[in-house]
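Worksheet for the structure shown next.
Note that this is a trimmed complex: some chains were dropped, and none of the rest were shifted.
Naming follows writing order (A and B), and every chain is counted from residue 1.
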Amino acid sequence: MSTFLFTDAHDDFRASVRSFSQSRLAPGYMARASSSEFFWDTYRELGRQGLLGLGVSEENGGQGADLITVGIACEEIAGADYNAAFTVFNASVAGGMLEKNLQPGLREKWLPGVLSGELLTGLALTEPESGSDAQAMRMKATRVEGGWLLNGEKTSSSLAAHAHGLVVFAKTSQDGGTRSVTAFFVPLDAPGITRHALNDIGFKPIGRAAVAFEDVFVPDENLMGEVGRGFQMVMGEFDYTRSLLGLMCYGSAQAAIDMTVAYAKQRKAFGQPIGRFQGVSFPLAEHATYLEGVKWLSYHALALRMAGRPHTKEAAMIKWWGPQAAVRAIHDCIVLHGHVAYSEDLPLQQLLRDVSGLEIGDGTPQIQKMIVAREMFGREYLPYAAPKATS
Amino acid sequence: MSTFLFTDAHDDFRASVRSFSQSRLAPGYMARASSSEFFWDTYRELGRQGLLGLGVSEENGGQGADLITVGIACEEIAGADYNAAFTVFNASVAGGMLEKNLQPGLREKWLPGVLSGELLTGLALTEPESGSDAQAMRMKATRVEGGWLLNGEKTSSSLAAHAHGLVVFAKTSQDGGTRSVTAFFVPLDAPGITRHALNDIGFKPIGRAAVAFEDVFVPDENLMGEVGRGFQMVMGEFDYTRSLLGLMCYGSAQAAIDMTVAYAKQRKAFGQPIGRFQGVSFPLAEHATYLEGVKWLSYHALALRMAGRPHTKEAAMIKWWGPQAAVRAIHDCIVLHGHVAYSEDLPLQQLLRDVSGLEIGDGTPQIQKMIVAREMFGREYLPYAAPKATS
């Protein structure tokens, strides 16, 4: 009998991903993480393992995995290589989004490459003057013959420095309502596009970038979903991405704790291993506890999504709490290493910076708490965080 | 389709218990909670609802409920009447223990009353000089003809002030090993027993008491399980009780949050409801998040137990974290009520004191973190009680 909501198939999948991650990904994490080059070889290997197609149906060449399976993949891979886990996460979300929203011709052209690891795509939503406040979006799409002209600037777009295509959100009307935003799929070799990679403290191979669009022409076939429905398209995904992120937080922070337990067993002070001091073991026990809470709340949110039930509140809870719990755990793991810890050579230092990006990306803690509070108080009651404005 | 590990039957059971609890239990909580009398009427009503037999098989007159169902009962009832939930919790655990370990004659004599709410039983483990350190136990059972003589003192025994019988743990050998403790079922009208109720800050109707045993004769038929196996009998239950307690913490603290949300919607300051200030809504969102983590970790631990998998670590995590999360949430809910909060008339003040008992009962936070750490580091590495390991 399986526990919780895991079937035997889930357990088998976990074992297989863990084995792959620990043997093939863990050893090269540091080398890849400290470079700004994208790890194409590793990425294609993820593709060969089928890990880039988890979110795409089998008929379109994917794995047709359920959401719990995607969660397991994110958790296990993050325990070995946080950045590789991010690309699996991205592929699962973006893959599903492209499958559902790309027009058939474009889908046939792009999807196989996305699944095999030959093509990389991302999302461009944030702008220099607007983060989670979508009403403040300035990027415009103007109707022209046969398509649209895009003008504006996006920033903080993960993978944009290396990607071949982006899902770009732009205003197609200026009334400011929730039906003013439309999504376009934009190949990044289109004329008028300039990118520059951001000088990030971690997450380096992921290539977060700013992308400027100057009269970029996008043909009609690149329209994704309906005109004016772009906002709804991406909002629904946030409930999903935020739930998955919790498992990446768990996986990476639990790996940090495991490393620290191993260290505390052999490092001695005052004649015995430091792990025998409660001043060392208790903080580890506390962090492990919080992370366990993050983990099971995350799987619960995925289960709600699978059942078609609302999970906006749970997703927002995970998004503010998961990264905080992970960053605090990894931080304390570093301090517990003592004087060897203050060095770029300690993998935990790299991991801390990589994971800390999640504290901000996909919505700040403040935005998430606004969403949680709105769900608790009722949307009509907390109108200052009106749906169109905050989510 | 049901989410997580809940079947439709679970969902139906939850709806029914919630309806019963909110309509029948919630209104009288304050009155019952501030009295030191046991709420026999309410207790028998719980019996009639079948809520006292969840942990006993159908063939022995119980409900034969699975553990998830017991968890749901604890959660929902605690959301209405924390102390009533404690008796359901106690009946589920004690019922199962009596069913499994009482000799048949005694079982037939006691079990029906326990299930109907006519008889009350509890556990007597803690002693004045020993809490979680079982090796320090002093209570002795000496072999005499036809039975045993009990001598010693127990304390902090929940329900003992009102109970008809107690499962009493006593040393049957003095070698101090884990096989030196034996369990006996002791009717409290046996000669030589003196009880005095403790003057508790909350949990008042539950009647925590000290019980002194002076040459108390217990016949052989009252032996529970095997001689020398009492410690194992109760330790295995702790993994269960600690998991359930997490759901009582969740249920009661979530009720406090709900009350506070309702208050913050109508109480005004500076011209608007105080719930619109993030200084009010954010702490509520944060506590709700932590409690959600406690909840799903608790159900996960119950699922592990149902699947026969180890869950000692998870149970200990729940035991230190759940009460802390609940007490902190309720505390902040009180402060958010402002100057009306500093009064015995606010039910949250009663609730805070009732729930705070869980911070200590069933093992202090320190003990739980020792257990978690031992599971993380390995038992051979952190030998539970060794002075050298902890100082």
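FYI, a contact is a pair of C-beta atoms (placed from the backbone, for glycine too) under 8 Å apart; a residue touches a chain by one contact, two chains touch by 3 or more.
All figures in this text were calculated on a predicted structure; none of them were measured in a lab.
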Copy count for the complete homomeric assembly [2 present here]: 4
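The working rule: only the chains that are shown with their structure count from here on.
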Complex interface listing, chain A residues touching chain B: 1-5, 257, 261, 264-265, 272-273, 275-278, 281-282, 284-286, 288-290, 292-294, 296-297, 299-300, 303-304, 306-309, 314, 317, 320-321, 366, 369-370, 372-373, 376-377, 381-382, 384
